[in-house]
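A single protein chain has been removed from this complex, and every other one stays in its place.
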Amino acid sequence: MPKKFVKEFTVIENSALNATNFLIKVQSDTELPEIKPGQFVNIEIKEAEEIFLRRPFSVFEVDYEKNVISMIVKILGRGSRKLTEIKAGSKLSMVYPLGKTFTYPSADDKILLIGGGSGVAPMLFLAKESGLPVENVDILLGARSKEDHINVDSYKQYANLHYASEDGSLGEKGFVTQHSVFTNNLNIYTKIYACGPDGMMRAIAKEAKAADVFCEVSLENLMACGFGVCLCCIEPTTKGNLCVCTEGPVFNINDLKW
Amino acid sequence: MPKKFVKEFTVIENSALNATNFLIKVQSDTELPEIKPGQFVNIEIKEAEEIFLRRPFSVFEVDYEKNVISMIVKILGRGSRKLTEIKAGSKLSMVYPLGKTFTYPSADDKILLIGGGSGVAPMLFLAKESGLPVENVDILLGARSKEDHINVDSYKQYANLHYASEDGSLGEKGFVTQHSVFTNNLNIYTKIYACGPDGMMRAIAKEAKAADVFCEVSLENLMACGFGVCLCCIEPTTKGNLCVCTEGPVFNINDLKW
Amino acid sequence: MVDLKVKLHDIEFKNPVTLASGTCGFARETAEFFEPGLLGGYFLKGTTLKNRDGNNYPRMAETPSGMLNAVGLQNKGIDYFIENIYPEIVNYDTQLIINVNGSTVEDYIALTEKVNELDKINAIELNISCPNVKEGGMAFGVSCPGAEMVTREVRKVYDKTLIVKLSPNVTDISEIARAVEGQGADAVSLVNTFLGMAIDAEKREPLLSTITGGLSGPAIKPIALRMVWQVANAVKIPVVGIGGIMTASDAIEFMLAGASVVQVGTAIFKDPMIPVKIVEGIEDYLKRHNMQSASELIGALQV
Partner (left out) sequence: MVDLKVKLHDIEFKNPVTLASGTCGFARETAEFFEPGLLGGYFLKGTTLKNRDGNNYPRMAETPSGMLNAVGLQNKGIDYFIENIYPEIVNYDTQLIINVNGSTVEDYIALTEKVNELDKINAIELNISCPNVKEGGMAFGVSCPGAEMVTREVRKVYDKTLIVKLSPNVTDISEIARAVEGQGADAVSLVNTFLGMAIDAEKREPLLSTITGGLSGPAIKPIALRMVWQVANAVKIPVVGIGGIMTASDAIEFMLAGASVVQVGTAIFKDPMIPVKIVEGIEDYLKRHNMQSASELIGALQV
């Protein structure tokens, strides 16, 4: 029995969350396997000139009843732009489910989830899946300005929402690591999870290490295959060069050479 | 002042003429140059994987008032198929006008126009442009069966319509050269024009030569550039290898090495 | 029923479709998508004597109809393979072939001797054409004396089918093919990747940590096909065709040009099911053309 699949999904929704982020929902006509936060799909960008490889995107939400997966796609370059232009009703070929999930928190954990850039989706997914009471889940989202943030109010039921923006137009002014959750007492958290730009994750890892808090990050290294055969996506770790696509994308910061 | 142009046209109509032939109308937002029967446009097939070069198509009709050009596109392979899927409102990049026209008939000519396969468009265009009274213009269209013929009834005002079909389902049964216009007296014509599959044109040329009637054919050699720089589209002639795209596509059969 | 079986020297492939080294891991990874027994065989990830970390990230750049890689033979070494991977894949109902890499002739010999002991490995592919390692690798594959020397020495210690993988980065690939044939190679496989380069114009930096890397994918197909055709016409030993194969038609073209077996590489990154579709497509082609056996395609180009 296969554990990974290549399948054409049908796009059932593509809506703009803001100027550069889109929510894309796709539906399968067969049952979905179990998919966890941190796992991703590798999407074929069709009918695009000069795009040869697929593009990986984290799974944002899964509806097992309707066999629907959704992703949040941020426009970064040619492929992501093309993807955000897709119409409902179109077919989308996906390779899934790829990668490993986070270490789930246990019932007595208090967790901090930090998302930035294209890394928001897995953090929201994990908040929902954590099974913890709202008061034990803090989400901190960082972006350049209010316009670059997406509206995640519906996640209030799962977590306390905090914002950082470089221009101060939403939440606290500055980078996420300048936010009061960091400058106050990081040790109130037993687990920290982060996904976002490389620089952001490195800064978080530094703080988490200093505070000696468990911390996992989800990396977004460039990928060719997405299922562990090309060895292009590697990250240097204490266990050698590991594939982000199969041994990650989630890594404990203590294993990374950051 | 440029004589040839590269421009994005807007598709204003794409309608099926039968299962494999489509009428595509495109509009320019600037004035069109003069375009004559036999001349063609070179169309970029966008958003298609693995299609690198443009595809040439004969001009079928020109509306100088509305700046509209139309083509009849027959599905032959990947590019033509993709083109027939284009939606009204889309942009289409065309290089135009390319190639040379036919030797126009003079007022006392009686002409026979023979079209087959993808070669129907320039024949209909020439019939309309010939300026001759209907009784002096015969059009013979050949196809496999009735279903492969397109409806050209509106051209009755310019010409007498004759049909040949291999299965006899429309007009006379057999190839165009087995049609009574050939088996009766070809010498009633002073000029013969043909466009269609290579085999068809060669058979026509043979008959025209035997009957010693003036005959021009419009060739459809494979092209890379369409404007005379690559020398890929050549046809051996009595004057050496000539470019079909600039010295043709129309050739007098006496110049060809057929 | 058409017969898809093809022979390469004295081993039989249930069909001509195999996966290229470095693009199918150790066959386990693709087994998560489909039954390995559906394919003719697997050319496993390039293996060296000792563990290799490979090159630094970034190791990959997308290019028109292709990609550059600079993996640099990352692998855990032959002993790890024998102890941990071989037992897991030994019962796959398909041909498993090890892609052998050394920095020195001694490396190649030591590796080959170890592989010779493995019951279910009926052939090795001697990689003298990797463009992504500093020592050895392509250096052996771009000159006749180098290619001859490695082939001769490995031949001495290896009893089973010896396939030598050729580099396309040469003036005359058929010369190299003839040279390794002369030293006892049982087959040649070609092509490995073309040395290429990609630049980030905005940053004014190379896109690969190693500056240059190996080009693969459909972009290289016309050159690879020409080389397979030239080599098939130059040697008597069978040829394994590689380079940009994406479809059954591509695979058939390589066979018509003279390949007995084909390897699918980069295509699998685009769609892991492509190899299975190619097997089906070849079967369909044979039926449509009233051919009885896939082996009828080999070298059947009408020129």
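Should a chain be cited, it is by its letter among A, B and C, assigned in written order, with residues numbered from 1 in that chain.
The working rule: a residue touches a chain if its C-beta (ideal position, glycine included) is under 8 Å from a C-beta of that chain, and two chains touch if they have at least 3 such contacts.
Everything quoted here is computed from the prediction, not taken from an experiment.
Undergrad: Going by the stated contact criterion, tell me the shown chains that border the hidden chain.
TA: Contacts of the unshown chain, counting the full complex: B, C.
Undergrad: Of B:Lys4, B:Lys156 or B:Lys209, which sits in contact with the chain we cannot see?
TA: In the full complex, the listed residue that touches the missing chain is B:Lys4.
Undergrad: Of the residues B:Ser93, B:Asn160 or B:Gln178, which one touches the chain left out of the display?
TA: B:Ser93
Undergrad: Thinking of the whole complex, not just what is shown, which of B:Arg54, B:Lys128, B:His162 or B:Lys191 touches the missing chain?
TA: The one listed residue touching the chain not shown is B:Arg54.
Undergrad: Taking the full complex into account, find the residue in B:Ala19, B:Ala107 or B:Leu222 that is in contact with the omitted chain.
TA: Touches the omitted chain: B:Leu222.
Undergrad: Just name the one of C:Cys24, C:Val188, C:Val231 or C:Leu256 that touches the chain not displayed here.
TA: Only one of C:Cys24, C:Val188, C:Val231 or C:Leu256 touches the chain omitted from view, namely C:Leu256.
Undergrad: Contacts of chain C with the missing chain: which residues?
TA: Its contact residues with the unshown chain are 63-66, 68, 142-143, 169-172, 194-199, 201, 203-206, 211-212, 215, 217-223, 225-226, 229, 244, 249, 252-253, 256-257, 285, 300-303.
Undergrad: At which residues does chain B meet the chain that is not included here?
TA: Interface residues of chain B facing the absent chain: 2-6, 44, 50-54, 93, 95, 221-236, 240-241, 246.
Quick note on the criterion: only the chains that are shown with their structure count from here on.
Undergrad: Farthest chain from chain A, going by the mean of C-alpha atoms per chain?
TA: B
Undergrad: Distance-wise, how many Å sit between the C-alpha centres of chain B and chain C, to the nearest whole number?
TA: 48
Undergrad: Between chain A and chain B, tell me the centre distance in angstrom, where each centre is the average of that chain's C-alpha atoms.
TA: 55
Undergrad: Can you compute the centre-to-centre distance for chain A and chain C, using the mean CA position of each chain? Integer Å is fine.
TA: Taking the mean C-alpha position of each chain, the two centres sit 36 Å apart.
Undergrad: Please set out, as single numbers or ranges, the residues of chain B touching at least two other chains.
TA: Touching at least two other chains: none.
Undergrad: Pull out every residue in chain C that's touching 2 or more other chains.
TA: Within chain C, residues 65 contact more than one other chain.
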